[in-house]
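One structure follows; several queries about it will come next.
The chains shown are only part of the set, and none of them has been moved.
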Amino acid sequence: MERPRHQGMAKNTYMRWRLPLICLLWEVAMIVLFGVFVRFGPEADAHWEEEKREMNLTSDIENDFYFRYPSFQDVHVMIFVGFGFLMMFLKRYGFGAVGFNFLLAAFGIQWALLMQGWFHSFKNGKILIGVENLINADFCVGSVCIAFGAILGKTSPIQLLIMTLFQVTLFAVNEYILLNLLHVKDAGGSMTIHTFGAYFGLVVTRILYRPNLEQSKDKQGSVYHSDLFAMIGTLYLWMYWPSFNSAISEHGDAQHRAAINTYCSLAACVLTTMAFSSMLQKKGKLDMVHIQNATLAGGVAVGTSAEMMLTPYGSLIVGFICGIVSTVGYVYLTPFLESRLHIQDTCGIHNLHAMPGLIGGIVGAITAAAATEDVYGKEGFIKAFDFTGAYRSRTPSVQGGFQAAGILVSVLMALAGGTLVGAILKLPVWGDPAAENCFEDDIYWEVPEEEESDAYHMHNPDKPASP
Amino acid sequence: MERPRHQGMAKNTYMRWRLPLICLLWEVAMIVLFGVFVRFGPEADAHWEEEKREMNLTSDIENDFYFRYPSFQDVHVMIFVGFGFLMMFLKRYGFGAVGFNFLLAAFGIQWALLMQGWFHSFKNGKILIGVENLINADFCVGSVCIAFGAILGKTSPIQLLIMTLFQVTLFAVNEYILLNLLHVKDAGGSMTIHTFGAYFGLVVTRILYRPNLEQSKDKQGSVYHSDLFAMIGTLYLWMYWPSFNSAISEHGDAQHRAAINTYCSLAACVLTTMAFSSMLQKKGKLDMVHIQNATLAGGVAVGTSAEMMLTPYGSLIVGFICGIVSTVGYVYLTPFLESRLHIQDTCGIHNLHAMPGLIGGIVGAITAAAATEDVYGKEGFIKAFDFTGAYRSRTPSVQGGFQAAGILVSVLMALAGGTLVGAILKLPVWGDPAAENCFEDDIYWEVPEEEESDAYHMHNPDKPASP
């Protein structure tokens, strides 16, 4: 099944015409599709004054922009700095981590605006966009950034763009099934973003399995400074996660509540991560890999339920559990997945997104099933689960069942989609690096020379550092 | 008085069971206490629709979330990235700086939600929380981060957690005395956060005095890159300080005014810091230590008065003075405190928080005493100082007196509390590092190996870099 491997440099990783061509063609396609379909929504359109009168709004402050823009910017930072820097932990892959994340996200948000727009904001032949669309596009791309984590260092930028194209498409389909057909709540995306993104990425990396990856093993670790850069990513994800989980919740109490629940869950998660990181190491020392990643699992795991009446202590419990699950996963599960199942998961997304995502889906289902009019108030109950129109008579336990179904659908979509995309990416025409060149910037990037001489020769005993 | 010192490695810094135990037990305690006490406040509860009607609010935008959430996120960044990265200036203590700050803050905010909740948000046996509680919890933890600066590099994570537990408790008591009993204004916390936190930390580090600290002197400096990382912390503190000082001010003009005053004070502070940094060095060169720290003193020093009618030029004057005081402190006072008073203040919090905090309290007292109905307007005057109910007849000069009393109380509480906590931390069971292992990550952290070989051997003439 594995295609034969030659000497590394023999692989054609020359990007000069392929990468520009794909970037330019796709961007032209975006322009054409935006030209045909995308217009400003009523709150961003210059006709807003009339709209305001029609909707009986007394002030410009009622524009959705003021409800959501601060959260949007936080989410934006999470996607570009959060994910980009979190993946910078590899000693020789900083340019690739932040640069390719930048590239795929910049393309992905455009395509997501279209795909999600067709499903959710399509009126009279036009996609009408506003700040909520921008957030949703960032969310969608978030799931691609997660999948990127699994294959980090092992793919060409072209493969990443192709993966982005397909994954965004399938994300939008899955999201449509969950939100519209199953009428599931998932404001922070435990299912649609994390579960879907993680299993998608895990299948892709399984299909792209590289039996000779130990050839680049020395580059798979971190150095002191790369770990500090990665902490920038970690902290921005951690700090802004309350914005992430509340960004598209209903105005008012739901946004407020989602932020509080997420804040609590994340705080608890830090303590159990630290506890287990120390406990699982012989000398009791803390491991930066856990601190960088497992501390975030609490945010993932309240993605579905944060806007519900999970309550602060409920959030603490979820965070408590997820810090443990995620840290244990890094110590025991990741090596197992690699050696037994041939799943080479560079960033350990199985521990940070897959398991906490599943937990998040389950917690959401339980919280929904346990909802009562007493706890939510009569109006609040209807508003929280949008039990209106066709869903007027849906009961909490039925809602819980649909929520659970949502998890299943997300996993299945991810497995099917990941298989398809993995197979496509396996074609030997996309310029992926040879095994010995993985986790190495200078295949695709011009790396400053002097640094090369500083850092490279030290690790390369064949070349004398000083003649 | 000093306990005898053996060879460094003989000290038991093994964290494997102690750290996990304390983290897990305390987190379980948090869950239980949250379960018993903490609920959503009315603006985050699903009954918000009814609340809105009761309070005659016409729009969801009136939810406190929209008044304060952007400021909350800025404050959150200051606590985790600001303090965490500011303390990253040490060449071999980056993991400890950002990681332990993360740990203590994550625990501290939970405990602060409870402690402050019991004092300020307790209704019918429940603590009702909203976004303002989150901000206050972050504020409270800020004072612990400040104290952490004094003992940076010299304590174990367990000591830090214990300090956090006690300091948060005492912070809440002190805050209650100031805000509720003395009816003092201190929105940006010159007294409650900075003065209290700094003197608390200074007393702790005095009690933990290490006579042999010169053994790790070579690690007490910075390297080029660690100084750049620290500037990330500095700049985020500097940029977001207007949010810090305005985050819990009254809606409307008070928040607006607090932001402007802080912006002005900080701008002036940068210029005098640069001036004195150059002036006090023989060759006239700028010192990164000053730029990283003293530029922030202006924010500390308007913490009490920013929401008052300090006026922009008043703010400039305060910033002007504090840049000078703080820089001079770094050059002359820190060495003096260490050699004469045995106060080993790693980050120089005496210069950044203690002195500017005192100045801030005094400026606040003067500004309050000088308030007139003419300047504030009749309604504005009452609103600014909350001269209602029992305080209806308090005059500005009386208010000024109480403000001054608030400084004194904060200092006394800090000295007493710091003494108590210092004594506890001095017990030889918390796993603190030996003198020669201070300012060194690899006692408590797994440090990437290669980096070690790069960086360590260079400084260690005994081990040959290449065999």
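As written, the chains take the letters A and B, and residue 1 is the first residue of each chain.
Here is the rule we use: a residue touches a chain if its C-beta (ideal position, glycine included) is under 8 Å from a C-beta of that chain, and two chains touch if they have at least 3 such contacts.
Bear in mind that the values here come from a model prediction, so they are computed numbers and not experimental data.
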Copy number across the full structure, from 2 displayed chains: 3
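Operating definition for what follows: only the chains that are shown with their structure count from here on.
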Computed distance of Cα centres, chain B from chain A, in Å: 33
Contact footprint of chain A on chain B as seen in their complex: 14-17, 19-21, 23-24, 26-28, 30-31, 34-35, 38-40, 43-50, 52, 58-61, 63-66, 69-70, 73, 76-77, 80-81, 84-85, 88, 94-95, 98-99, 102-103, 106-107, 109-110, 113, 129-131, 134, 157, 225, 229, 232, 442, 444-451, 454-455, 466
Of chain A, residues touching chain B in the complex: 58, 61-62, 66-67, 70-71, 74, 91, 221-225, 227-228, 231-232, 235-236, 238-240, 242-243, 251-257, 259-260, 263-264, 266-268, 270-272, 274-276, 278-279, 281-288, 291, 295, 309, 311-313, 316-317, 320, 375-377, 379-381, 383-384, 458-459, 465
